[in-house]
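The complex is shown incomplete by one protein chain, all other protein chains being positioned as in the whole.
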Amino acid sequence: MALLLARRLLQAALILLGVAAITFVLLYALPADPAVLLAGRNATPQTVANIRHQLGLDLPLPVQFWNYIVHLLQGDLGRSFNQKTAVAPLILARLPATLTLMAAGIAIEVMIGLTLGVIAAVRRDGAIDRLVMTLSFVGVSTPQFLVALLLLYVFAATLGWFPMSGYGTPAHLVLPAVTLGILGAGWYARIVRSAMIDVLGQDYVRTAHAKGVPAARVVLRHALPNALLPVIAMIGIDIGQFMSGAVVVEAVFGWPGIGQLAWQAIQQVDIPIIMGVTLVSALAIVLGNLLADLIAPFIDPRIRAG
Amino acid sequence: MSAGSLLRALVRRPVLALALAIIAGVFACALLAPLLAPYAPDDQIFDGLSLDGAPLPPSAQFLLGTDTLGRDLLSRLIYGARTSLLIGLVANGTAVMIGLAVGVIAGYFSGLLGGVLMRFTDLMTAFPALLLAIVLAALLKPSLWIVAMVIAMVNWVQVARIGYTETRSLSERDFILAERAMGAGNLRILARHILPHLVPTAIVWGTLGIATTVLLEATLSFLGIGVQPPQPSWGNIVFESQSYFQSAPWLVFFPGLAILATALSFNLIGDALRDLIDPTQRGRD
Amino acid sequence: QAQGGDIVVTYKDDIATLDPAIGYDWQNWSIIKSLFSRLMDYTPGTPDLVPSLAESFTVSPDGLTYTFKLRKGVKFSNGREVVPADVKYSIERAVDPKTQGPGAGFFGAIAGFDDFSAGKATGLSGIETPDTETVVFKLSRPDATFLHVLAINFASVVPKEAVEAAAGDFGKKPVGSGTFVLKDWVIGQKLVFARNPDYFVKGVPHIDSFTIEIGQEPLVALLRLQKGEVDIAGDGIPPAKFLEISKSPDAKDLIVDGQQLHTGYVTLNTKIKPFDNVKVRQALNMAINKDRLVRIVNGRATPANQPLPPAMPGYDTAYKGYAYDVAKAKALLKEAGYADGFSTVLYSTNTDPQPRIAQAIQQDLAAVGVKAEIKALAQSNVIAAGGTEGEAPMIWSGGMAWIADFPDPSNFYGPILGCAGAVQGGWNWSWYCNEDLQKRAVAADSMSDPAKSAERIEAWKKVFVDVMADAPWIPVFNERRVVAKSKRMGGEPNIYVDPTRVINYDAIFVKN
């Protein structure tokens, strides 16, 4: 187990390194020159050159990357070109907001998705199943920004049930979390349903029935834990989806998370911030996968042994 | 399963029939846009704006209203179907092709080559997709084809994973072993015995993926890095008008509905296809 | 005017930095103005210079020596008194290459500038502090705009010890002697500013505090403003909401509409065919229907015919520019050998309404046979394209357009129309360089004698009219700035759209 963990950690580190390398190459191929942007409109070429030198932008790319990695290993994500301050605190300050949003969104999607998925599987091919599956497709087919705008318009602007924008109270959290949750709930409902259908057809479920176990208990105690495995394996992918969704949702609801930060940084070609956010997202995804690997043994003793 | 019985099976479910009708409609719009559209899509009609520059709500003259430049929304949506479908087909086709190629090669040659490919796929999975799309789109000055390629670059990963798993399980099947026992080379096994089995997967992902693609194009446009104006795509129509969702709701509602309906229809059809041609459901009896 | 009140201001984007030597966007511009004080400042709502931290000043007859007497007893918010050395330190800091400040260039006239910025000296030899209340500036050439330069943000006075204590993070921990003090900064969420009780002018500012909330979509901000949750929507009124608000019954209370020192224009790259041909440039100037463009921005602008905005000294009211005339434009194109038009590319930023305006321009160009492909890119990419030789044939400047740093016509020439700006990474996106005009511009800027002020303005007026003869730009319109404020906010429009600082936090007040 410990060995497995160590190996997975090493893998995670290598993946992060790869992500860093790709982002780095991509970003430095950008047409916009951050030094020009920083120097402003009245700058002399001399100033631009000075700035470029100080940012290390005049060094060969591999050297820049090496420096970047060395600093990264010391927990230093560099300094924002635009905000002239260290990137790490900027991201850290915004991370709680994104994590809160993500936690709430995941809670919503899992709650809705799990419940609907289980119900649909149990009532397979019935009217309820059709309804749930169609709804789940509507969920995954609706553009997130449309959901966001719609919720904003109806529940905040018109009905005034929730604040339109901002951060702090649970009421602020509802609309953005629901926006994020709806998409995921659709996916989860489908995954849970197909996993459940699979499990419900297994021999051990029949065994449980043959023992006279009440139907509800068969579903919840015997089938569900087995169906959770594929759901848990989704965590990593799910976090990736969230990170992407966050860019849109945080923008609409003025949620002070790293999605918003990333979007601003992209507009301003603030490379260190883009790199930082990408890395943090990748880290989240990798950690999510790691988490999935760590949770799985608790649910499935077969993996525990391995 | 013949195409005819497939079609019959699809049509038996009313929701699916509706989905098929919608897709057919969208394709018709795309193909016959010049015939169907009442106006040119980028004609900024002088009467299309109110005197103080506001877009016009739906009326007899402009069935779905006009946009903020006085263009006919219906015409733009009809032409937009072209762009969105084109991106859907091209981007997704490319994604499926790349994904299958990577997945199949990695799954079949499970040694170093496969390992490297799968690690690369892992890496791409860890990459926040939208961020990657945004950076790529910013990097390569957006055009329809670039947007399609960017989406393909982002979407192939999932297909690769599926292709990988399927190839792995196929490679363990006895008939592949039998082929090898007969002396068949890798190329022959790949081309004649693995790829044909992945056709259903490719079809299913081909349809399911179009939905994702249309959505992603819309999202890229929403973030302002999609198809370039004045060429209409559903995504950039919504994008151009998103802030008007209160003052001119039709500008957001109709294209939004088009995206939703199309994505939903493709999803439903892809899902039904999966049920119908899933190889695990076939044969045996 | 009432005193007191806590108000809320919203912005979409983060406040980048509050370091006066670095901050250079229209968001932090007005905040920095209020956090710090400078030797010179403007009467609120006007382009009129007045001494501020300086009690008085004198200019030598040759225009090369400026002597300032500091106000006594002015304190930084850390409690220390402001001394002449702080002024010298602050300006040297703004010029110091290590600071990476974008404003260094403004101080180019101060003696020793070249040595310092090239790293050959450790300070500006042209700034002297002979005693505890005097600062003397020695210039290497006469500079008629020098007093304006001392009023821009980069000349803000900062305490050295606070800069050093912040260890590179002064932008997040600013200490100044302005009207307000930064009380709290929750990254990504809000900044709270409280009045500086020790500010050297009694009764200024009027409000007790203002809170800037970040990450607010302009649209949402506006909805909140209508509900009274927000007092000033910092990003203005998005086009989508403009008509609704301006037609609503309380529009009068919610909207302030003011002139700003701004022109929206299309650059025609004189180094790219066929824009190297002046006839083509003139033809395109006639091809654009500016009235329709104004309508697209819901009438929030007035058509422009020259680079300078009407509120800027030097604006030529007599000049009529190129009138909209499709036939004449076509004729000119034919003369230039483009009877069948040509294809080109029009760049624009990708935030509403800029792509729309670009499309409207595109349609007008199509009417004279010019097929322009639009590239709507992130602002930074457009700027990069503009500053690369031979890259962008046409750029619609909306969203990045020139807003004057200070109200003087010279500010509209050098970087954007002068030869100095026509370089790699420069802002002269027309790559236009007329040596003759360049000489006249330098000459005009050397007339630093206040008595010659009128003559100097006349000289500038002619320069801009002559620029238009070469037609490197299509001036499109002068946008008015429309600010949305809550009903309780009082004050004239010109303190919400102050020509030198956008929102003048020192002057706004809450009605009782």
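Order as written gives the chain letters A, B and C; numbering starts at 1 within each chain.
The rule we apply is simple: a residue touches a chain if its C-beta (ideal position, glycine included) is under 8 Å from a C-beta of that chain, and two chains touch if they have at least 3 such contacts.
Just so we're on the same page, contacts and distances are computed from a predicted model.
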item	value
Hidden subunit of the complex - UniProt protein name among "Dihydroorotate dehydrogenase", "Phosphoribosylformylglycinamidine synthase subunit PurS", "Glutathione import ATP-binding protein GsiA" or "Heme exporter protein A"	"Glutathione import ATP-binding protein GsiA"
Chains still shown that are in contact with the chain withheld from the display	A, B
Candidate in contact with the missing chain, chosen from A:Gln46, A:Gln64, A:Thr115 or A:Gln202	A:Gln202
Contacting the left-out chain in the complete assembly, out of A:Asn226, A:Ser244 or A:Ser281	A:Asn226
Touch with the omitted chain, as defined above, among B:Ala21, B:Leu113 or B:Leu177	B:Leu177
Absent chain, residues of subunit A that touch it	3-4, 7-8, 10-11, 124-125, 202-204, 206-215, 221-222, 225-226, 299-302, 305
Contact set of subunit B toward the excluded chain (per top definition)	115, 119, 173-175, 177-186, 188, 193, 196-197, 279, 282-285
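Simple rule for what comes next: only the chains that are shown with their structure count from here on.
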item	value
A-B or B-C - the one linked by more C-beta pairs in contact	A-B
Between subunit C and subunit A, distance of the C-alpha-averaged centres to the nearest whole Å	39
Subunit B and subunit C, separation of their C-alpha mean positions in angstrom	44
Chain centre separation in whole Å, for subunit B relative to subunit A (CA means)	22
Subunit C, residues touching no fewer than two other chains	378, 381
Multi-chain contact sites of subunit A, meaning residues that touch two or more partners	30-31, 157, 266
In the complex, subunit B residues that touch subunit C	42, 44, 49, 51-54, 68-69, 138, 141-142, 224-225, 228-230, 240-241, 243-248
Contact set on subunit C toward subunit B in their complex	218-219, 238-241, 243-244, 295-299, 350-353, 355-356, 358-360, 362-363, 373-378, 381
Residues on subunit A engaged by subunit B in the complex (per definition of touch)	11, 14-16, 18-19, 22-23, 26-27, 29-31, 130, 133-134, 137-138, 140-146, 149, 153, 157, 236-237, 240-241, 243-245, 247-248, 262-263, 266, 274, 277-278, 281-282, 285-286, 289
